[in-house]
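Of the protein chains in this complex, one is absent; all others appear in place.
We just call them A, B, C and D in the order they show up, numbering each chain from 1.
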Amino acid sequence: MDILYQVFVDPFVQMVDLPDFFLQVLWEGFVSGVLYALIALGFVLIFKASGVFNFAQGIMVVFAALSLVGLYALGLPAYVALFATIVIMGILAFAVERVIFHHLVNQPDIILLMATIGLTYFLIGFGEFVFGGDPKVMITEELGLPTGSTAFDVLGGLVILQHIDIAAAVIAILMVAILGVFFSKTRIGRALRAVADDHQAALSVGISLDQIWVIVWFAAGIVALATGIMWGARSDVSFALEIIAFKALPVLILGGFTSIPGAIVGGLIIGIGEKIGEIYWGPLVGGGIESWLAYVIALVFLLFRPQGLFGERIIERI
Amino acid sequence: MTAVEFAPAGEEAVAAKAPILSVNNIEVIYDHVILVLKGVSLHVPEGGIVALLGANGAGKTTTLKAVSNLLGAERGDVTKGTILFKGERVESRSPNELVRRGCIQVMEGRHCFGHLTIEENLLTGAFTRRDGGAAIRRDLELVYTYFPRLKERRQSQAGYTSGGEQQMCAIGRALMSKPQMILLDEPSMGLAPQLVEEIFEIVKQLNVNEGVSFLLAEQNTNMALKYASYGYILESGRVVLDGEAAGLRENEDVKEFYLGVGSGDRRSFRDVKSYRRRKRWLS
Amino acid sequence: MLYREAGQFKTTYEADQAMFPILQDRIGIAAIMAIALLVPLIASDFVLASIMIPFLIFALATIGLNVLTGYAGQLSLGTGAFMGVGAYACYKLTTYFPDVNIVILVLVSGIFSAAIGIVFGLPSLRIKGLYLAVTTLAAQFFLEWCFIRIPWLYNYNNSAAIEVPERSGFGGLVLAGPASPPITRYYVVLAIVVLMTFLVKNVIRGHIGRTWMMIRDMDIAAELIGVRPLQAKLSAFAVSSYICGVAGAMMVFFWLGAAEPSSFSITLSFQILFMAILGGLGSLMGCFFGSAFIWVLPVLLRTLLPSVGIEIGAETVEHVSRMIIGALIIFFLVVEPHGLARLWQIGKEKLRVWPFPYA
Amino acid sequence: MRAPADRAQAGEVLLAVDSITLSFGGVRAIRNVSFDIRRGEIRAIIGPNGAGKTSMLNVINGFYHPQEGLITFLGRERRRMKPYEAANQGIARTFQNVALFRGMTTLDNIMAGRTLNMRRGFFWQCLHWGPALREEVENRRKVEEIIDFLEIQAIRKTPVGRLPYGLQKRVELARALAMEPDLLLLDEPMAGMNLEEKEDMSRFILDVNQQLGTTIALIEHDMGVVMDLSDRVVVLDDGEKIADGVPAEVQANQDVIDAYLGVSH
Partner (left out) sequence: QDTMYIPLLSYRTGPYAGSGIPIANGMHDYFDMLNARDGGIGGVKIVIEECETGYDTQKGVECYEGTKGKNPLVYNPYSTGITLQLIPKASVDKIPVLSMAYGLSAAAEGDVFPWVFNPPDTYWDGASAIIKYISEQEGGLDNLKGKKIGYIFLDAGYGREPIPLLEDLAEKYGFELLQYPVAGKEMQNQSSQWLNVRRDQPDYMVMWGWGAMNPTAVKEAVKIRFPMDKFIGIWWSGGDDDARAGGAGAKGYKTLNLQGVGADYPALQDIKTHVIDAGMGQTPESQLGENLYNRGVYNSVIMAEAIRKAQELTGKKVIDAADMRAGLEALEISEERWNEIGLGNFAPPVTISCDNHSGQSRVYMAQWDGEKWTQESDWFEPMTDVVSPLLEAAAKEYVEKNAPWPERTEPCAGN
């Protein structure tokens, strides 16, 4: 009886008891959801456009952020460094296409996945070689991003909003909107989806895989940069960030690998769900359930919709 | 559809026109070790329809893929020989460049984009075109008049359409690129008899009205030789016989093995009593 | 010329279905076994303890994963956790039964991870492909969490780590624990790995293995032929987790000597997955190639790089070796996407037609 | 040999589909179709593209579940079955878009058809010895018979992914035969074959039908093949049945000519 009370009643009592705190939890969940969504967005871009599950997205985030901070440390002004980093991501996209995917047309998904894992290894080694392993501080202010926080008196308590978090949310939503339109409304967007379905057939109708891949990898690179800036501002820039990328997996899966809005909705469900779960139910089992709760949430959704919330229907026909 | 009077181009006509495609003595190896084409040469005259015939595994698909440069995706390589399209070497050109230059392939086994709708599939065919939305719309309507069934199913995901519908979609998609040369791999496969005829009529129409050249890999020899001007017969990766379509139709061996009109009338499938190990041109 | 099967005729289906139908292969395998047995004579403790033992253990874990992913086509990212289940099971078993031979306990502990594997395999009936990866990831992170949050598993040690107590058997040989010599552990590991590989090979070439491959290649068609998908998938999960569990127990008892929860983290899962893919999915031989590539090569690079070059820092060695590994992974995939095993196959086919370049 | 019309009258009803209706969202693929298949006959299903032929086969062996209607197989009525149950009951099939196990060799693909006949448990499988080996060899013998029958000895050990299309179709037939079915469903077995190969294939189909007594349902677009081989033909158009009868009847039916055959036939 007691246990039932603790599981089914008490958490809600707590929520009502401290409504300001509950709001804060929701906000934190929202913010981490947005950040997860940003990482997931990079994955979705590449997956949607080429059927490649880009394992290297996490490391690209770190790589982009490190380049930015590193270039700034070399004495470049912040905006020049930002521009130079975008150029670097472009070069990376080009190199990735030339060296790797150009040769792996029409290979099974898992092979492409493996290739991105190889890329991950390479980028980690290369990144640490160039930038060193010590954590660096993100140049938030120099880039003109807001810092500081505002506290609101609501419901008899304080809700503290970090300005950088608000900026992150705005940027993420903008990106999702732009990319969403790009994919569904343009000629290139259609071609991208065709490539993801069947490389060989896409080639046969004259879609240039090379070009397409450079475009999406570049776009993913820019998303990675945005992600890197936002995450970097929250903690700092180091290779530890790479691990965060795993959080994007349940988001992706929940939203559906191919859906851009799915990334943001999935991100929010996961972000808010895991915060609430951790804060209100976590203590019952000793805390730390955040590490797997996201996956379990995703799993539950998947049992009802095996292709994720917004994913394309898995075609089963014979 | 308006029927156009059609006569196979005469010998002089073929000779007069320069070949739009010529394949010279190519060799293809899969997976580094499996030699599949052993010196295949063939020529498609500008505005001609050439049929490529042969048993299963003879290498028809491989030949077409070699031309359209899709072998790379199957880990195959052209190791010898040259391929010229409109007088230019194209072995090292990427497939999309070839499409842009006007040579497109309809792949065997449909290969529609399963998650895209039929209409989106057709539109991807126009990817390389730069002549504006209106022209593309017009051609889309044209494809729909060729294949009314596609219009009915235009909003369905291609992955869920029937085999024949997918075949139509694949052909229609190729037409959308406004090609000068189409490599057709088994266009009639899985189509209802009526449609088979219609497809060949479309081929003929495009050939006559728009001057599109065709290289046609086909098992329906009867049809193929009826519409083509010239034919090549492939056996185990070699060209074993070639000639004017009319001439091939009269060839005794061709009649026996490909047309089924050996001596006298059509045999009934029921009457084929034994699996005769039949004579091959090679072996 | 050397590698020809011409003239080797088989008169029975038994002979045709033998594990190594070609004489040269039989000679080859005998040679490899002989080398494996003789390695300790020349190898230093370091080679045994840090190269050979982990190499074999990883190869076994890779076989486990390969059963699931390579043969049954179910992508799993939870290998590390399943290995952990085996390790903790073995640890608990030896706590309760200190006198039972540790080798037996290692083999028994796999049963526990098989059971857990089945539970996490249940969703595979509905969820497929990359989406299934999430289930296994849930398993990975949930189990990892359990390894920390259930102190009973590590006998309430403060550090949440388990340490291998000294265990002997087979007439007084010290098999596990800090005092056991690498050579003993090497032979034990070798024996287990060879035995398990043999058993798995048998299962693979029988109808159960075929069922798995059917599910992998086209699950709908398999179902229409009469395969029960649930049974087939769960059996693959069970066998795979069993093998991974045994490998995990061996990893702790015969190699590391101790483990913390983070030893079975997602990193381990990925490491094994790399080995499986790079070696070649759906090939047992590939598992050994993959393990050698991902485990042995970096160790060699780390030990060799400093000795060839000029003075470079330890971390530079690490960076460079990572870059090299990454580049090599890409290189091999570009050369042969189907893994080292396929490369080997092509090599053999080339040999077969030698001196001609192709058949 | 008996005349086709004669054969059609004989034999009990092996399978009957009764008022089947199947729709996917808005698409009505099959509308209220009934027909039966008698033991020992070759029953052709023809119709224009998208008529619902493949869907019909899918309904019969349980891959699609019809919204309405009943299936009676071997005297048992059912609304739906699981695909593997259908296989258990003795229904085997080939597929329009080749559905071979691409990662396996020809031999393994055909052995896969024997899955239901192989029951040795895990223990013996591990050892691959004793009963397991005996069972394996027994089944291999059966498979080799089929391989001989279909003349595909040369490609026994070739991975099917490398085979040309026509041979893949033949391997698929072999796999279906390996199941020793009562009812064999063939979905366009001769698509993409030239005449010679079609003749071979016809021979195989007839032999299967006559020597093994297997009942066959055949979808095919080559009218020559259909008319020559089949005992009775059912014609679907746009999901509806428009004709049913012996080949000659069907061929003369004006609806069929309009919807499917076109004037020239």
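Keep in mind that, in the parts below, a contact is a pair of C-beta atoms (placed from the backbone, for glycine too) under 8 Å apart; a residue touches a chain by one contact, two chains touch by 3 or more.
On a predicted model such as this, the values are computed, not experimentally measured, just so you know.
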Chains in view touching the one left out: A, C
In the whole complex, not just what's shown, which of C:69, C:265 or C:345 touches the removed chain? C:265
Looking at the whole complex, which of A:139, A:279 or A:298 touches the chain that is not displayed? A:279
Sole contact to the chain not displayed, among C:146, C:194 or C:299: C:299
Considering the entire assembly, which residues of chain C contact the chain that has been omitted? 44-46, 49-50, 145, 148, 155, 157-161, 163-166, 177-179, 256-263, 265-267, 299, 302-303, 313-315, 317-319
Contact set of chain A toward the excluded chain (per top definition): 18, 21, 24-25, 28, 31-32, 128, 132-135, 137, 149, 160, 162, 231, 234-236, 238-241, 243-244, 246-247, 274-275, 278-279, 282-283, 287-288, 290-291
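Everything that follows uses one rule, which is that only the chains that are shown with their structure count from here on.
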For chain A and chain C, the touch-path distance in steps comes out at 1
Select, from B-C and A-B, the pair of chains that is joined by more C-beta pairs in contact. A-B
Go ahead and note the Å separation of the Cα centroids belonging to chain C and chain D. 41
Tell me, which residues of chain C touch at least two other chains? 220-221, 224
For chain D, residue numbers touching 2 or more other chains are 63, 95-97, 99
Taking the touch rule as given, give the residues of chain B at its contact with chain C in the complex, in rising order. 29, 31-35
Chain C touches which residues of chain A in the complex? 53, 99-100, 103-104, 107-111, 113-115, 117-126, 128-129, 133, 246, 249-250, 253, 257, 285-286, 288-289, 291-292, 295-296, 298-299, 302-303, 306-308, 314, 316, 318
Seen from chain C, its contact residues with chain D in the complex are 12-14, 16-17, 199, 202-203, 205-211, 213-214, 216-218, 220-229, 235, 282
